[in-house]
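One chain of protein is taken out of this complex; the other chains stay put.
Moving on, here comes subunit A:
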Amino acid sequence: MSAPDGCAKGPKRPAAFRHSCTPCCRGTAFRDAPCGRKRISTPAQEEWWDLIPRRIWRPEVPGARAMAVHGLFAVYKPGGVAWPRVRDAVETRLLAGLNSLEQRSSRQHVRFLPGFVEGEAGKELTPVATRLPVLADHPLVKGPRFTHLKVGAGHRLDVKSSGVFVLGVGQGCRLLTDMYNAHFTKDYTVRGLFGKATDDFSDTGKLIEKTTFDHITSEKLERILAVIQGSNHKALLTYANIDLKTQEAYELAVKGLLRPMEKSPPLITAIRCLEFAPPEFQLEIQCLNETQQYLRKIVHEIGLELKSTAVCTQVRRTRDGFFTLDKALLRTHWDMENIQKAIQDSRLTVQTELEKSLGHLERTAHDEHIEMDQVEEGDASR
């Protein structure tokens, strides 16, 4: 089981001594920086609390961790845009929102500036102690507080498809791995068109052949869909790796949690026809471990089974696990308040659903352990 890629913006680099003074040095350590710069000194220490290591304590400051957002939320990815661009756009908007929050006020220091003081011979020009803000803390000198946020992507969508796209921010990226391991099913609505066949199974590809489709009726389509569902259901039970005659398998099946929890090929758990108006038709597919190209291939194969051809015009994800379409944020709502609200709203659901799915895995391991002990005791008492 591999963790989803794109959990962080790139491969992990050592935390210390990174700098980005020029674009070519971005993220490199000082010793092998193209700019040849070496960091010799640290900025001036003005206050006694600067001597305390940063992670331990800082007075009066809402820490970066407290200010930043953490958690899982879903966005609606529009079609025609690659998923990294969506993720980058969300990160940029979050950064803009975070940097617009109130920043901590700058440190103060005492400087002796020329000033007029009442002396013996009238007004004299002497150094006068004045309290000035430290310019090194000025926002124009130190730059924005946040320059990078860890935004991870969940199950990806390819360029042509659209729909619910789960993203994790900050500490929420760990939950992405849990969501991946929980192997939730996903819901898609797939629109197809009878009568054409293209090389990449979609309507924008190179046309290979055209066929008639007058003989296709909705009963024939339903029959094909039932066959697909049946064969996929058998494969589902095989890959679930559980002996079907046990009580545990029955309980899981009753709860609807009977599905492969390890690596498996793409499986369709449910498929039905929503609309049938030849040449157009719309299917609802519930599947596991799939890719959008696989769904387009399914549409193509349905066309072949019906002794005609079909291409896929739209693949749209309506549900990813427990993130449904109404929870997904549209492009106009990709700002910090809406995202924070979405994270807050789905926090409880995320926790309970993940516990339900992954918790039973740990419980079965525990139960097996108990059974082994009982068997040993039984043998010993004989």
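Just so we're on the same page, contacts are C-beta pairs under 8 Å (C-beta built on N, C-alpha and C of every residue); 3 or more make two chains touch, one makes a residue touch a chain; residues count from 1.
Throughout what follows, contacts and distances are computed from a predicted model.
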item	value
Hidden chain of the complex, named as in its UniProt record, picked from "alanine transaminase", "Transcription termination factor 3, mitochondrial", "Glutamyl-tRNA(Gln) amidotransferase subunit B" or "Scarecrow-like protein 32"	"Transcription termination factor 3, mitochondrial"
Options A:V141, A:A226 or A:L304, residue touching the unrepresented chain	A:V141
In subunit A, positions touching the absent partner	19, 21-22, 35, 37-41, 43-45, 76, 78-81, 109, 111-113, 127, 134-136, 138, 140-144, 162, 316, 325, 328, 330-332
